[in-house]
Each structure stands twice: as C-alpha cells, then as structure tokens.
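Mind looking over this structure? Questions follow.
One protein chain is absent from this view; the other protein chains keep their places.
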Amino acid sequence: MIRRALAVASVAWLVLISLGALLAPLLSGTDPIQPVGPPLAAPSAGFGLGTDALGRDLLTRMLFGARFSLASGLLAASLAVGIGGVAGLAAAMHGGWIERAIVWAANAMLAIPGLLLALMLLTAMGPGVTTIVLAVGLGGAPGFARLARAAFLAARQSDFVRASHALGAGPRWVALRHVVPNAGTALLSLATTQFAWAFLGTTTLTFLGLAGNPSLPEWGAMLNEGRLHLIDAPHLALWPGAAITLTILSVQLLGNWITRRQAGADARRAAAQIGS
Amino acid sequence: MVSPSDRPAAGLLTAAGRRALDGLLTAWAAVSVTFFALRLAGGDPVASLLAQGLASSEQADALRHQLGLDLPLLQQYLRFLGGLLRGDLGRSLYTGQPVTRIIGQQIPYTAQLAAAGLFVALALGLVLGLLAAGEDRGRRFPLASGLAGIATALPVAFTGILAILAATRLGQVSVSDPATLRSLGLPALVLGFASAGAVARLMQAGMQETLAAPFMLAARARGLRRGPRLLWHALRPALPPVVSLIAIEAAFLFGGTVVTETVFSRPGLGRLLVGSILQGDFPVAQGLVVLSALVYTLSHVAADTLGLILDPRLRRTE
Partner (left out) sequence: MRLRLVPLALILAAATLAACTPAAPASGSLVYGLTLAPTGIDPHLNASSELGIPLSSVYDTLVFLDPGTGDFVPGLAERWTISPDGTQYTFTLRRDVRFHDGTRFDAQAVRANIDYTLNPDHHSQKAAFMLGPFDRVDVIDDFTLVLVLKEPYAPLLDSLSQVYLGMASPKALEAWGPVDYQFHQVGTGPYVFVEYVPNDHLTLRANADYAWAPSVYTRKAPAIETITFRFFTDTATRAPALESGAADIIGEVPPQDAERLAADGGFTILPVAIAGQPLQYLINTARPPTDDLDVRKALLIGVDRGRIVQTVFGTASPVAQGPLSANAMGFVAGAALPGYDPMEAARLLDAAGWPLDPVSRLRTRSGQSMELIVVVPPWGSNPEVAQLLEANWASLGVKVRLETVAGFGPLKEAQAAGEYNLIGVNLFGTDPDLLRPFFVTGGSYNWANARSAELDRLLLEGSQTTQDRSSRALLYVQAAELIRDQALVLPIRDYVNLVVANARVRDLHFSAQGWFPLLIDLQLAS
C-alpha cells in the first residue's frame, strides 16, 4: 500500500519536473541569466524561491535547470543503454569468442571507476557539457552491457525462443522478435537505474566545476554555487540538492516498482502455465 | 549438496591464483585503455606548453623527444609499460616534479578518508541491514530499509552540504586542519553514509535468505538461542556478497572521495585529479588513473579471495 503511494509520488515528481523543463519559458517569464532583484534574497512573494548571489531568480533557474539536468542525464543514459544494450545482445546471441571478448572488454573498462573514466575523457577533451554527457554515457556502457547480457541470456532460455529455434528460425530474427521483447521489462528496470546513475554522474561532474560555462543553470552547478553561501543563504544549495535527490529517489522507486510488478506478472504467468 | 574437496588447501590456492591472474590482466587492460584513449583523444601536451610560452620551439622538440611523443604509438606504449614496471610515471608538465612524488604526497589524506569512509559504510550498513532483516518479519514497513534506500539516492555532494550546514548551525565549524583526525569525522560520515545503503541492502537480502534456511532451524532446534552466536551463524554465509560489494564500493568510494574532498575542501587525490584535468597536466591525470585502476583491481582480487576463504562453496565454481 505504502509502496504504491511511493510509486505514485515518484511518478508525480518526475512528471512535475518534466513539465517544468518543457514549459520553462512559459512558466517563468524571465531569462535565467538576468538579474531581477537584490542578491541572496530569501524566498518571498516576489521571488518564489529567492535569488542567487547575482540577483537571478532561483525559480527560473531551477526550471531551466530541469531542462539541462534532465536532458544531460537522458542523453547520457541513452548512450549507455544504446551501446551497452547492443553489446550485451551481441554477446548473448553469438556466444563464442565474440561473447568472451565483449565480457572481457567490459570487465576491463569496469576496472576503471565510472567517475574516473569520465574525468579521463574530460582530460583528453577539455571541460564542457557535451564532453560530460559523452563521458558519463561511455562510462555507463560496460556495466549496462554486463547486465543486459545477463537479461538477454535469461530470455534466450525461454520457451518462445526454444520453440522458434525448433521451427528453424535464424538467430537475428529470433533476437528481434523474441529475445529483446522478452528481456524488455527487465531491461526497462535496468534502464531506469541507468538513468538514475547517469543523472547522478552528470550533476556530480558539473558540481565539480567541469561544465565550462559558469552561467549555465544546471542543478549540479547550482549546488556548487550554493556552497559559497551556506551560512547566509542556505536556500541556494537546498533547492538544487533536494531536486537532484528527489529525482534520483523517484527513478529508483519507479524502477523497483516496475521490477516488482514484472516479478509478480512472471510468477502469475508461470503459475498459469503450471496450472494449465 | 556441497561435497568437500579432497585437497582443500590446493583448491583455495588455485582459485585465488586464478583470480589474481585475472585481476592482473584486467588491470593491464584498463591501464592500456587509458593510455590509448588519452593519446588518441587528447591534444599534444607539448603544444600546450608552447602556447603558454613555457617552452621555445627547440625546447618543445627536445621535450617531445624526451617524452617519446615522436615515436610510433606502439613504441610509446611499450615505453609507458616499461616505465610503469619501473615505477616511473613521468613528470608533471608544469612543475617538472615526478608524478609519483606528487601523488605520493597526497595519498595519505585520501587513504585516511577512504578507510574511515569504508569503516563507516560497513558499520552503518551492517546495523541497518540487520535491523531491516529483523524488522521485516514483524512490521509491514521496513524503516531501516527505507533509510538505506534514501542513502543510495542522496548524492554525496548534497549530503556533504547538508552536513556542513548542520554542523555550522550547531556551532561546529567544519573546516579545520586536515592533518588532524578530528577533521576526518564529518567527511568520513558523509562518504560512508552513501555506501552504507548498498551494504545494508545486501546484508538484508543475505540475512533474510539465511535466516530461513534449514540449517538455521536446525541450529535453533539444537538450542542455540537468539544472540551473538546465532547472529554469527547467520552472518557468515551472508558475508561473501558483502565482501564482493566492498570491492565494487571501492569504485564508488573513489568517486565519493573526489566529491567529499571538494565539498569539505580537503587535500587529497580528488583535488589533485580535478586540478590536473582542468590544467591539462595530463601525466598527473594519467598517473592517477593508473593508480586507481591498480587499486580497484587489487581490491577486487582481495575481496574475491576473502570470499573464497569465507565460503568454501565458491571454490568449486571454477
């Protein structure tokens, strides 16, 4: 019951920030880089969430920040899921030396902690938001590849697949028609976790000051700005920090909920098969 | 069921040996990937020095020759590996100091923080995990499990900031001489808290499984009452996954230490890494990557070996 309520709350939060991100210009009316009032003003009727050190409206910056932060996280996660998914599928379907090579490569990449990998790329390519997205995406790919391979392998054992093979279907057809959809929900849950991880990754890197553009209203960067004024204006750090945390929490809860539902559905399906 | 091996000691050794070899190969692969990635994707570090007026063109050529940048890539790679085996990681592009020395000066700070953080993660995680495992039988809503969940969701940066805020409000100032152990307290707590969640989850899962196992019922039937001895019985099989989690968490700890050091402005490898990236001092950055790849692999091997010792069943999976 409570789990259900939490899942609903998570969805609500995610919908809220997505709407905020999409409709930011309509909802705020000011430019996130323009000062509109006295610096470090407390939240009030005039400025809903207060103003930052340069007098810019925090509500506006949070809304536009939703855009940048969510977009970065999504892009990075898509990259990780895309590359990792394809690699995992190839490994699961082909087996043999291809699988061994992919697994070994993934393990090798995993020997480098994700953040370190990202920082390495940033060394090579210089700071910037595009580099951050690339770095987090590539960093998440090996881990996702391993998980995806496991999911595909499990799906491969399913009855549908065995039946298709028995009927003489070719591997690629089997892959597309059966393995992928069967692994689908497991992958969905993994993908949501991947998004949470990617979102954390991009906001951490911008927090460390690697975004290159100081006026970018991105939640991680805003959290870093808030550090300078913890004593006189803690709200500068609280809004972006809370927003980041709630987003990650929501995505995790949602992922858990999906897994549970799928597990329940699988169990019911298995019970039905046994019964029939 | 489990059948004991005829030569248990040899079984442990070969399994551990295999793990170590695997680890070494992985470390080598990681280091190589780093090398090629940096060389191929990065710019010419000597050109950077030229642009800053820190070297004339003759000096730049000499430096290029000294760094071996004028050699074919494969030869450079072999030189790099050779240097690695000798313990030579090159010199900083700016200060000219050996990278090993620069890193060595910062290691104690980070090592202290990481160790303290790991300790907090284990302690907190174990407690939370036990509580969560125990509660689930009685209550419907596992509070401890919820706390563990939140712990994993809170970014270290935010936890750190909240901690500083709380400390300041309570009259304690957070920044003090990083050389003292006292200043380690809050950062270690923040760092460990994030890992504690994952540890707790694993503990909880492992404990629940074990508590329901037949051998536990047998132990209770023999009269082993609820208490520390029962706990140890239940704990032991649940430990190996935790131990391997520690290895994974070592990776997380690395990222976590970078952020924690930034938030609390502590000296250490984190600050060195971010600084060297921003400055483009790539020998230092490369050295740090190599170091962390080695540490990471080592901790995996150690964790796996520990797991093998703790749970003989694992030795047979090879």
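Per-chain residue numbering starts at 1, and chain names A and B are given in the order in which the chains are listed.
Throughout what follows, contacts are C-beta pairs under 8 Å (C-beta built on N, C-alpha and C of every residue); 3 or more make two chains touch, one makes a residue touch a chain.
Quick caveat: nothing in here was measured; it's all calculated off a predicted structure.
Participant: So which of B:T14, B:Q75 or B:S265 would be touching the chain we can't see?
Facilitator: Considering all chains, including the one not shown, the answer is B:S265.
Participant: From the list A:L23, A:I231 or A:A267, which touches the chain that is not on show?
Facilitator: A:I231
Participant: Among A:A12, A:L54 or A:A163, which residue is in contact with the omitted chain in the full complex?
Facilitator: Result: among the candidates, A:L54 touches the missing chain.
Participant: On subunit A, where is the contact patch with the chain that was removed from view?
Facilitator: Touch with the absent chain occurs at residues 31, 33-35, 39-40, 53-56, 127, 212-215, 227-232.
Participant: If you put the missing chain back, which residues of subunit B would it touch?
Facilitator: Residue positions of subunit B that touch the missing chain: 48, 51-56, 59, 94-97, 102, 105, 168, 173-177, 262, 265, 267, 271-272, 275, 278-280.
Operating definition for what follows: only the chains that are shown with their structure count from here on.
Participant: How many angstrom lie between the CA centroids of subunit A and subunit B, rounded to a whole number?
Facilitator: Roughly 22 Å, centre to centre.
Participant: For a test of understanding, state which residues of subunit A touch subunit B in their complex under the given definition.
Facilitator: 2, 104-105, 107-116, 119-127, 196, 200, 203-204, 207-210, 220, 223-224, 226-227, 230-231, 234, 237, 241-242, 244-245, 248-249, 252-253
Participant: Would you pull the subunit B residues touching subunit A in the complex into a rising list?
Facilitator: So the residues of subunit B touching subunit A come out as 26-27, 29-30, 33-34, 37-38, 41-43, 140-141, 149-150, 152-158, 161-162, 164-165, 168, 251-252, 254-255, 258-259, 262-263, 273-274, 276-278, 280, 282, 285-286, 288-289, 292-293, 296-297, 300.
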